[in-house]
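In this view, the complex is presented without one of its protein chains, the others remaining in place.
Here is subunit A:
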Amino acid sequence: MTSSHQKTFSLSTQIQISPTPLNIQACIDWIISPESGGIDVFIGTVRNATKGKPVIRLEFEAYEPMAIAEMEKIIKQAAVQWPIQKALIHHRTGVLEIGEVPVIIAVSAAHRAAAFDACRYIIDTLKQTVPIWKKEIFEDGEIWVAAHP
């Protein structure tokens, strides 16, 4: 399933879910603007272990239309709480090796506090509400993260 989705509303936003590698520089280039006094960028990376157990790779799956709708909601919620100018969420799907980038969040604002706070809110809330799933593959098996108590 190959798809990439972009959407814009009054606050300038860019949301993408993509099976191809994310482009960090393109995100920074998009988020920077003359009105901004600061940009905050969060880059998630694939870690080589979970609770001390070596991880071989991760696989991400998204329910894309709903994931995009939820990401739009999160950005709107952030914009209500902090005076931000632009917000970007790019999320990867498919197989990711150690060190690859599953998610990039970028926020710009006139002053840094709003950018820091909104960026943290967006990544923290994304992990709680956006319908995307991560499978960890180990040498001796695999699990869907957080599925069981």
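Going forward, contacts are C-beta pairs under 8 Å (C-beta built on N, C-alpha and C of every residue); 3 or more make two chains touch, one makes a residue touch a chain; residues count from 1.
In the analysis below, contacts and distances are computed from a predicted model.
Here one chain is missing from view; checked against "Molybdopterin synthase sulfur carrier subunit", "Membrane protein", "Electron transfer flavoprotein subunit beta" or "Sulfonate ABC transporter ATP-binding protein", UniProt names that protein "Molybdopterin synthase sulfur carrier subunit".
Only one of A:Pro19, A:Gly44 or A:Gly94 touches the chain withheld from this view, namely A:Gly44. In the full complex, subunit A contacts the hidden chain through residues 44, 60-63, 65-67, 69, 91, 102-103, 123, 126-135, 144-149.
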